[in-house]
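Moving on, here comes subunit A:
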Amino acid sequence: MERGDVSLNGIKIMFGSVKVLENLDLDVAKSEFLVLLGPSGCGKSTLLNAVAGLIDVKDGQIWIGGRNVTWEEPKDRGIAMVFQSYALYPRMTVRGNMSFGLKVSGTPAAEIARRVEEAAQMLRISDLLDRRPSELSGGQRQRVAIGRALVRKVGVFLFDEPLSNLDAQLRAELRVEIKRLHQQLGATMIYVTHDQIEALTLADRIAVMHGGVIQQLDTPAKIYREPKNRFVASFVGSPAMNFIDGRIEAGATFDGGGLRVPLAGYAFAGNPASGPATLGIRPEHVVTGSDAREGAFDATVELVEPMGADSLVWCRSPGGAAFSMRLPGDTAVRSGDRQRASFPAASLSLFDSTNGKRL
Partner candidate 1 sequence: MNVIEPTGPRPKRTSPARVGLYAFLAISALFFLAPLYVMVVTSLKTMDEIRGGYILSLPSELTFAAWTKAWSSACTGLNCNGIRVGFFNSVRILVPSVIVSIAVGSLTGYALSFWRVRGADLIFGALMVVAFIPYQIFIYPLVRIFSMAGINQTLFGIVIIHTIFGLPTMTLLFRNYFASLPPELFKAARVDGAGFLQIFRSIMLPMAIPMIVVAVILQVTGIWNDFILGLVFAGRENLPMTVQLNNIVNSTQGERAYNVDMAATMLTALVPLVVYFGSGRWFVRGIAAGAVKG
Partner candidate 2 sequence: MGRSRFHALVPAAVLTMLAGAASAQQRAEVIHWWTSGGESAAVRVFAEQFTKAGGTWVDTAIAGGANARTAAINRTVGGDPPTAMQFNTGKQFDDLVENNLLADVDSVAAAQNWKAILPEAIISAVSRNGKFYAVPVNIHGQNWVWYNKSVLEKVGAAEPKSWDEAIVVLEKIKAAGLIPLAFSGQKNWERDLFNTVMLDKAGPVVWNGIYTQRSEAAARSAEFRAAVETFAKLRNYVDAGSPGRNWNDATALVIQGRAGMQVMGDWAKGEFAAANKMAGKDFGCTLFGSKGGGYVIGGDVFAFPKQKDASRTGAQMLLAKTMLEPETQILFAQKKGSIPVRTDLDTSALDICAQKAAGLMKDKSQQVASVQMLAPPAMNGAMEDVISQFWNGPSTTTDQFIEKVVGVLKQRY
């Protein structure tokens, strides 16, 4: 078996007697940007800490850069890490923060200075080197924290929700920064977040986690378009995907919410079956007005949420199922209006009603 740059085999992690992760496998390719995405408590941070060596695994192996590092100390694993709270050493200057680890490991002073300078330039914090963390803004602090990781000159970077403590604007700004860094360095990065926008924008691949299990590991596009189960479908995407409960009849028609949606053109994962199912469709995939095709119906508009470029329009199907659709920002639709709509089969996701798996 080909091993990735970071490879986890059969990881099991316990907190006392509570099982957090079990039998988890994950391979991250060299220079890949992998995002661990999931709600809080899903085990993503725990997993990252295990990769860093900050938490002992109960079972399984961790390989980094072709070495089995399961029993190695964090410093020997060839990783660097950036934390949500920045974790800067408050009584040291920025320079001190960035150089302390190197100093302790006995790196020559000239080399330390060079690396600090380089990292500071890359992150545009050269002016701040003699300040203390308490004198910096949140965004500056996180840059310093990233700088402290950069000077380690390692192949693998771990980010533990690094942007969660920042406000929206800074978050967007630093997101770009990190993306740029990734391209510049060509390093492997594992990035934990609960923010799907970050995941979709940054990742080469996303691992969506829930309940200690990787629900789906795929490219952002695939995760967005073909969620493997109902959890992934509902967690990824904003505004959220619409779900309508019903049944599939003869593998050809979805019947629910007073609608009959033809399924010709839907790529079933297995053999088309019949039975109870949930139909999922993203608001932007709803076809409206004169573009509506097979299975078109008239929906009643209940609420319009203008969001600038788009408007999110909340409707109700003839059978009473609520769903939203995305219309251009300048739409004239108002609540109480009737809106023609159809669900094109190619954009649908169908899930088994019992186990939530994609059909």
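To be clear about the criterion, a contact is a pair of C-beta atoms (placed from the backbone, for glycine too) under 8 Å apart; a residue touches a chain by one contact, two chains touch by 3 or more; residues count from 1.
The candidates came about this way: all candidates are chains of the complex that A comes from, given by their letters.
Quick caveat, the model's predicted, so the values are computed rather than measured.
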Whereas the rest of 1 or 2 do not touch subunit A in this complex, the one that does is 1
Tell me, which parts of subunit A touch candidate 1 in their complex?
-> 12, 15, 46, 49, 54-61, 68-71
